[in-house]
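Have a look at this one.
Omission of a single protein chain aside, the complex is shown with its protein chains in their original locations.
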Amino acid sequence: MRFFSDNAAPAHPRVLQAIERANRLDTAYDGDGWSRQLDGAFSDLFGTPARALWVTTGTAANCLALAALCPPFGAIVCHKDAHIENDEAGAPAFFTHGAKLMLVDGPGAKVTPDAVNAACDRVRADVHQVQPRALSITNATEYGLAYVPDEVAALGDIARARGLGFHMDGARFANAIVSTGADPADVTWRAGVDALSFGFVKNGGLNAEALVLFDMDLADEIAVRRKRAGHLLSKGRMLAAQILAMLDDGLWLDTARAANAAAHMLADAAPDRLVYPVEANEIFLNVSADEAASLRAAGFDFYDWAPGEIRLVTSWDQSGEPVEKLAAAIAAL
Amino acid sequence: MRFFSDNAAPAHPRVLQAIERANRLDTAYDGDGWSRQLDGAFSDLFGTPARALWVTTGTAANCLALAALCPPFGAIVCHKDAHIENDEAGAPAFFTHGAKLMLVDGPGAKVTPDAVNAACDRVRADVHQVQPRALSITNATEYGLAYVPDEVAALGDIARARGLGFHMDGARFANAIVSTGADPADVTWRAGVDALSFGFVKNGGLNAEALVLFDMDLADEIAVRRKRAGHLLSKGRMLAAQILAMLDDGLWLDTARAANAAAHMLADAAPDRLVYPVEANEIFLNVSADEAASLRAAGFDFYDWAPGEIRLVTSWDQSGEPVEKLAAAIAAL
Amino acid sequence: MRFFSDNAAPAHPRVLQAIERANRLDTAYDGDGWSRQLDGAFSDLFGTPARALWVTTGTAANCLALAALCPPFGAIVCHKDAHIENDEAGAPAFFTHGAKLMLVDGPGAKVTPDAVNAACDRVRADVHQVQPRALSITNATEYGLAYVPDEVAALGDIARARGLGFHMDGARFANAIVSTGADPADVTWRAGVDALSFGFVKNGGLNAEALVLFDMDLADEIAVRRKRAGHLLSKGRMLAAQILAMLDDGLWLDTARAANAAAHMLADAAPDRLVYPVEANEIFLNVSADEAASLRAAGFDFYDWAPGEIRLVTSWDQSGEPVEKLAAAIAAL
Partner (left out) sequence: MRFFSDNAAPAHPRVLQAIERANRLDTAYDGDGWSRQLDGAFSDLFGTPARALWVTTGTAANCLALAALCPPFGAIVCHKDAHIENDEAGAPAFFTHGAKLMLVDGPGAKVTPDAVNAACDRVRADVHQVQPRALSITNATEYGLAYVPDEVAALGDIARARGLGFHMDGARFANAIVSTGADPADVTWRAGVDALSFGFVKNGGLNAEALVLFDMDLADEIAVRRKRAGHLLSKGRMLAAQILAMLDDGLWLDTARAANAAAHMLADAAPDRLVYPVEANEIFLNVSADEAASLRAAGFDFYDWAPGEIRLVTSWDQSGEPVEKLAAAIAAL
């Protein structure tokens, strides 16, 4: 029974069916009938004109956006625990040609207005220091916290005032939306977000993520950068079809709801052990090494996160018995 | 009836079935059971220890290999009609951090020993000129010509003598192998090739290509570069499974055989119109604009390649009536 | 008696004196009294508001300009014999983060409107091919030809029409101006040039070149890029002072006049041997290997350029006896 990553989950059957349906002759790259529906589908979802490009990884989505938002000689403000800083092998520097990540701190990997202001104010406005040009936040954060619209809007105001492009890494965007009940528009473009990495793979997709551009002027450049980075797949319809299937009839919300529900069941089993509130599908628990060993001995698989701390991640396909068993095991520690 | 690109073809049913079978829980990225079989599968196929990494595009495969073979300040010798020069949006410069493509000429996009030697000899051995560090050829070439082992070995000798890494873009490797009947080992590692982009997507795959490294020392670095370029998919088993399905029971040879057979049927319809001999699944024909229009009017889809020249590409799923019809239409021009 | 390069000449005494005068305390980098005069000095010289930054090499001047004019995913149209293509060790790719040089041909390293149009028209307007974004010409060219205002203006029209930034490598700008008698404004900003690498080192400077920006919006970004490339010297006043000394009282024209006069003396000695007309301070002569050997035996130093062709370069400090001797030796061949 694995709770180590939503990355390891299978794809949703409706996603596979969509691939099969798309498995017929059509124009290569992104000229096909499915790919051409993406702009419209995301414009509808967000209630504003938007452009959307498929990619195969969150790293690619994040870094293509950042490369368009920040010049090689600029800096991207982000949390010190951000995925782009810690788990993308330096991809932001690769795609941006050397832009700097300007790290801020804060509980639960959440970026606050004060932290952004302080980081930017610390930079002398001269040619010797790298000037901030973009802001990137993760929603839900790397510790499973979700931003509410006002929080994002406050950051958006700073971004606008300081001339920073604003990117949201939404690897678990669906989980955040389900958790807060926010209108997707309110935590993105209405709050000043220019580009959203809209994750599907952790949430039931097979290998398609969407990069949604509310600043539509970025789209043509990013399409070029996508090709230049080797990310323009020839049978792109197989990616577009996955995304359309996830959007169809709210499947992306249903799968996120299932993952979040499982997370809450686990959280409720040991509320006093929670390191952070559970606002998505990640649960960080204070658990001793011995306790962790006993959970593992009982057949549960998860990551040690720090001394005395474990991380559990639930996914769209998890419910019922395994989750109940783990909840019981945690409660019994 | 489309003959404009093998990129537009569907994936083979056995590939889709393999994806479905792999669609269950396993470790993320490339730690899963399918990905871990790749090294062995390609080592068996080529009869030598090799490392193999999945990627989703030929551009990624080519450029990851080139980045490992050539430093940012070096040059890669290739044909002026090479895909890496013309159709990858500058991806080689992106992945290598600015290495130069040193172009050579020659009929049918084929690189000859004389051309490589002349290009290298033209470079002064000083710090003012970019020094050649790698050689890249395409097999089958961009004009559908296949290298025989001796041709590759002659280039391999030059590469070794001059200290050039040797890369083969095998987007249509299968078609070349089927066409020449060569042992895959003889046109690759035995001939001095260090890295092979082994294409599957044009030949029945969905979105998985293999980068096969005969110089196994390159593999760990390329694995890092793959992640850094956003090409480490989290559900990598869905790529590995495709490749294994293509290798299984020689499917990759069967599909290439079908495509090549269709190409020959078309070529035989108008041998005097051929711009190049047909040694894979591409046919370049001298056809006037009026003739091209009449073919299109009859329902055939293809690219104009140059004034008075069209390109037809056949794919693994094409046989029977549409091919016969086109052959007849060409013969009747 | 050396005629192999104007790079090897000494600096003019007035340049050294200027350095000595500037050798006192002042603000570091480019905040000093000398550096702050550059914008004004070049604005006066060109009769239009301009920004000017010192750098220490022509390569840096060229490539900083190109990096501001062309994105990493764009192409720079230039002559196949351009210095940026042949003699800058791939610096354009380094500074631009991988932009492509799109090469055109033409006699004497001169770029023609037809060649630029043909090169650009050849590019498909899709994401697979690198799109042209800048044009760079060298004046005087690498073969010593000077552009007249109409020639530059014709290229400037194309640049504007096609959205290309327009850069002029003026390593021997002074020699070209003296040769054509053109108003500096007419071959630069009035003809559409956005950025000029204004060379001084070959013409009497010690180690200061100027990057003159007629598109003044480029200046702030280039100032950042200059620092980022390690080209912001702390005692910048020693560079600015050199440039001001060269501009003072037309010294830059006097030194170029001297070099050109020496070149013409040599050219007149063997008009029938000239490979190109002499319009600056470079002379390319058809001279057999035996003849070249005899010139060397007589104490003259120069480069073999191609089989049966030698290159002579005169410099600002050459006149009188050595030049007359060489002229006589050539005439006597």
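Chains here go by letter, A, B and C, matching the order in which they are written, and residues are numbered from 1 within each.
Going forward, contacts are C-beta pairs under 8 Å (C-beta built on N, C-alpha and C of every residue); 3 or more make two chains touch, one makes a residue touch a chain.
Predicted model only: the values in this text are computed from it and were never measured.
The chain that is not displayed touches the following shown chains in the complete assembly: A, B, C. Considering A:87, A:114, A:183 or A:220, the position touching the chain not shown turns out to be A:87 (whole complex).
Checked against the hidden chain, the listed residues C:43, C:207, C:294 or C:319 yield one contact partner: C:207. Summary of contacts with the chain left out: across B:128, B:160 or B:296, the touching residue is B:128. Of the listed residues B:12, B:228 or B:257, the one in contact with the hidden chain in the full complex is B:228. Looking at subunit B, the residues touching the absent chain are 71-73, 97-98, 127-128, 131, 221, 223-228, 232.
Even with one chain removed from view, subunit C keeps its contact list with that chain: residues 2, 5, 7-11, 16, 19-20, 23-29, 55-57, 59-61, 63-64, 88-91, 94-95, 201-202, 206-207, 224, 227-235, 238-239. Seen from subunit A, the chain kept out of the figure touches residues 72-73, 75, 86-90, 93-94, 97-100, 127-130.
Going forward, only the chains that are shown with their structure count from here on.
Ranked by separation of Cα centres from subunit C, the top chain is A. As a whole-number value, the distance joining the C-alpha centres of subunit A and subunit B reads 34 Å. Averaged C-alpha coordinates put the centre of subunit B at 42 Å from the centre of subunit C. For subunit C, residues that reach two or more other chains under the stated contact definition are 72-73, 97-98, 127-128.
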